[in-house]
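What you see is the complex with one protein chain gone and the rest in place.
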Amino acid sequence: MPMSTIAARTRRGVLALALLAATAAPALAQGKAVTVALTADAVILDPHAANELTGNIMFYHLYDPLVTRTADLKFEPGLAESWQVVDDTTWVFRLRRGVKFHNGDELKASDVVYTVERLKKALMSSLVANIASARAIDDYTVELKTPKPYAVLHMAMAEVLIVSEKYAKAVGDEQMGLKPMGTGPYRLAEWVKEDRIALEAFADHWRGKAKIDRVVFKPITNPATRTASLLTGGVDVIQDLSVRDVASVQANPSFQVITRPSLLNLVIALDTREKSPTIDLPVNPMRDRRVREAITRAINVEALQKVVMNGFSTPSDQYVPSSHLGYVEGLDFRKTYPYDLAKARDLMKEAGFEKGFAMTLDTTNNRYVNDAAIAQALAGMLSRIGITLNLNLMPRSNFFGYIRVPSDKSSFIMSGWDTPSGDAGNMYSVLMYSRGAKAGYGQANRGAYSNPEFDAFIDKADSTSDMTKRDEFLKEATKIAVRDIPMIPIHYEQDIYAARKSVKVVPRMDKFIWAYEMDVN
Amino acid sequence: MSASTLDRFLASELVHNYRRNLPAVIGSLIVLGFAFTVTFGPGLVAQDPYDIAQLELMDSFKPPAWLEGGDPAYWLGTDGQGRDVLASIVYGTRISLFIGLTAMLASCLLGTTLGIVAGFHGGWLDAVIMRIADIQLSFPSVLTALFLMSAFGTGIEKVLIALTSVGWVVYARTVRGSTLREKQREYIQAARVSGLPNWKIILRHILPNVLTPIIVVATIQVGTFVLIEASLSFLGVGVPITKPSLGLLIKNGFDVLFSGLWWISVFPGLVIMLLVFGINLLGDFLRDELNPRLK
Partner (left out) sequence: MFGYVIKRAFQMVLVLWAVSVLVFVMMSFTGDPTYMMVPLDATEEQIAQARRLLGLDHSHLTQYRLFLKNVLQGDFGRSFVFRQPANSLILERLPATLEIVFLAMAIALVVAIPLGVYAGANPKRAGSHAVMAGSLVGISLPGFWVGMVLIFVFAVKLQLFPSSGRGPTQEVFGIRVSFLTWEGLRHIILPAVTLSIGTLAILMRIIRAEMMEVMRQDFVRFARAKGVGQRGVLFRHGLKNALIPLVTVFGLMLGDLIAFATLTETIFAWPGIGKLLVDSIYRGDRPVIVVYLMFVALMFVVVNFAVDVLYALIDPRIKIR
């Protein structure tokens, strides 16, 4: 590292410390600072009003959940030091004592109750869909009731960030989005839109003060510019290193490249209805399982990984990663249906579609990594078994409304799905459970897949409060889904970060860069 | 055209001036070159970049043939899908020019009709048409087209609609002005009195008189439309990704430009410049000749 940068960084540290001195007792005589380049600016800092990556990264610095999710998707006590299941639908969470908000107020059970109630009325109400009611038993005990037995409520609580009742009521919703105030390890120092978000360590954080005193997030949209900023010393850590720059950054001894498979599984939903909107045939060929298998076998996921993704993707073996409940050890979609054009053509012939057919693939052109390129590659691959794949690529502003169930415009949809809750049940009940059979189930079942056997296992999993049993039921469901192919899993995207060697960065499965886990030597 | 009219045309002042005007000759050579490329080009390049089955993913991101790592099969290199850049440019130029020309014709037709109606009919119809034109003129056309496309979504026919809705105004204004002027002339008053139907008056007396300014405007507009279409496609709201125009080719190259893969975006940009430059050279000449007042 050049001398001038060290000097500059120390100066920055001193400055940060000087700022801190006003509010907190002067700690050790060192101030560590880190600058992180993100792909975008946050749009709103109210954790109950948005769900996008940059915002989420900020939320977990500023606020805490009752249950903390570790980098490896393990669940640990957070603001709640313990919890227990009282009966099938009642949970009790015991709060840590002496937890301070940034303004010095103490966290009380009433704040948790208020958070649940505020969320119910907010944009992100789905986060508390599994909570029927919340009640403060005393200042440090909260009772949560679920509408039905729900074995993984504690995992769901990892996404519910606790706000201060007093503060939220005093400032109102608009200010909550601009001036966040929580119990998190960092507090907001400054937010200059589209330029930087500066956070400073909160000295009274219940876990202990963070090692990094000041962290600045800068939005740099262009991947090449991000790389350049890292190499020229403007920033210390970058999110989403461009695949093309990996080799050059790796070659430089002062920097490190950190990769981690993400949770985002790119999946294709196949329409299984009698008649499909974009297929001009009296009967939808994809009703036939053989056609679905032929399509699966015609897709060369390895070539996608190698060429389109430059090696930075992990072909999906199932619908959820191995860390999740419901993952079946030893079952691999890619081994069950390996890339095999001859077999695929045979299957098409057997099903009576030797001549193929035409349909339309609906997907985005700016949502997933290389989505448009993947779509074009898919069209090329399917053309080899006689399927003409027309591409309908949309910006995501149109996409999610367009493919909305009952998907009356779509036959073949590629989209991503991630389940940070660590549980396949959420994905299965939303994406594969029969449509319209039960409220809150099958609401994004775009291919209208319906198998009573599958539904039965989901029902069983959702009516037990025993996690081991839930896991067993979900595994059975996984086996059925892999057999029936309602959807083709393609790959998990890979998260790539780059940083100075001197910065310790812990990549997280949920992509949420967290300065609390970082350090600088 | 009979031999004598041809002779007369060749001996005319226009042709005489054209021969002496080097820029005009260069401009027409460029435009002719493009006409040739878009007509016969697809037969001359080895690959059909729209036929996804022909693309070889393994051949992606090859540099131009004369650089290290280049492949003689791909003179100007390939893009991320293994598309030959030269073939993409040939096909892209077809789309760009098709859009430019079609949108110009549509604008011309619509604008001229509305201009004549406004000028000839007058009254409230005139007021309504011209108010709409005024409002439209208070916005730069790129902005209007961008907004329309953001609502429509991508598609060639949608680009045509967007361009036509910003392009008609200039014809309508020009034609309305000429129509009003012609309408005052005595011979037209006489024709009306003698009961000649309106459409005949328009066809015989008014259209021929507004033809020259229309030709000038139309020529230059093709170039403008090519540029606007490129801008829209660059922003991702123009033509669909499977049928890239020159602008979309540039956009595709933009994402990888910083990694040193310059050929994907630089060549299509040069081609746009050359095309619009040729059109503008011709347009300048026509304007000077047909509209001596502007000389």
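Labels A and B are assigned to the chains in the order they are written; within every chain, residues are numbered from 1.
Convention: contacts are C-beta pairs under 8 Å (C-beta built on N, C-alpha and C of every residue); 3 or more make two chains touch, one makes a residue touch a chain.
From a predicted model like this one, the values you see are computed outputs, not experimental measurements.
Of the candidate positions A:Pro282, A:Gly401 or A:Pro452, contact with the hidden chain is made by A:Gly401. Screening B:Trp75, B:Phe98 or B:Phe277 against the full complex identifies B:Phe277 as the residue touching the chain left out. Screening A:Asp72, A:Glu174, A:Glu302 or A:Glu354 for touch with the missing chain picks out A:Glu174. Only one residue in the set A:Val36, A:Met58, A:Val85 or A:Ala122 touches the chain that does not appear here, and it is A:Ala122.
Mapped onto subunit A, contacts with the missing chain fall at residues 43-44, 46, 49-51, 121-126, 129, 173-174, 177-178, 192-195, 220-222, 224-225, 228, 366, 395-402, 404, 415, 417, 426, 430, 439-440, 443-444. Contact between subunit B and the unshown chain involves residues 23, 131, 134-135, 138-143, 146-148, 150-153, 223, 227, 230-231, 234-237, 247, 250, 254, 257-258, 260, 262, 265-266, 269, 272-277, 279-281, 284, 294.
Everything that follows uses one rule, which is that only the chains that are shown with their structure count from here on.
Those residues of subunit B that touch subunit A in the shared complex are 52-53, 55, 57-58, 60, 80-81, 153-154, 236-237, 240-242, 255-259, 261. On the side of subunit A, the complex with subunit B involves touching residues 222-225, 227-228, 242, 244-245, 303, 307-308, 365-366, 372-373, 376-377, 379-380, 383-384, 391, 393-395, 398.
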